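Sharing a structure below in structure tokens format, with a few things to ask.
Just one protein chain is left out here, and the rest sit where they should.
Presenting subunit A:
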Amino acid sequence: MDFWSFVSDRRQQLLMDTYQHASAVFQCMVVASVVGVGIGVLTYRNDRAGRLAIATTVTIMTVPSYALLGLLIPVLGLGVPPTVTALVLYALLPIVRNAIVGLRGVDPTLVDAAKGIGMSRAAQILRVELPLAWPSILTGIRVATQMLMGIAAVAAFASGPGLGNDIFTGISSLGSANALNQVLAGTLGIVVLALLFDFALVLIGRLTTSRGIRG
């Protein structure tokens, strides 16, 4: 059986996996973005806190995804909980780092002006600093999304959802009739999803970045 007939044969299953993969990555990215930008906002003003936040997220990154899932399964069980936890943790590093870099890169005279005309601390962050750091933050989110696409595949190891299941099943049954097709279908699905997500994020960037600071 050639690859394309395999795909049309298993269409239903593959679409379901693709949808679940996309959905998992999307939801984890939303959570990671909120948490990551929050951590950035809380730590960027303090040199030590900022370094601690980045060091912590770097450390999480260095744990192999396979191993992290293995460590989470005894605590959280199989399926969705360990998958979501792992994905959010991995997404944090690029988001936190870019949020801190972006917020620290805001021209201090603008912050001084914001304060000087009577903005509260919250207004300074929401109306001046975050919008100006937004291009940098969005870059972090894009990098994190690309990473999660690949890492989410590993979640199949913890019986998580998504295209990883096709890859895993294919690898474990290598030599049998459709094994290679299955691995290929899963991989291609992830690549296509990654491209689509990236395109969407570029579009969001265009729509949400002020014309006054767009390069």
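Rule of thumb we're sticking to: contacts are C-beta pairs under 8 Å (C-beta built on N, C-alpha and C of every residue); 3 or more make two chains touch, one makes a residue touch a chain; residues count from 1.
By our rule, contacts and distances are computed from a predicted model.
Unshown chain, UniProt name, "Spore gernimation protein", "Sensor histidine kinase inhibitor, KipI family", "Sulfite reductase beta subunit" or "Betaine/proline/choline family ABC transporter ATP-binding protein"?
Protein name of the absent chain (UniProt record): "Betaine/proline/choline family ABC transporter ATP-binding protein".
With the full complex in mind, choose from A:A49, A:M119, A:V143 or A:L201 the residue touching the hidden chain.
Once the missing chain is taken into account, the touching residue is A:M119.
Of the residues A:V37, A:L103 or A:V128, which one touches the chain left out of the display?
A:V128
Please give every residue of subunit A in contact with the chain that is not shown.
The list for subunit A reads 109-110, 112-120, 123, 127-128, 131-132, 210-213.
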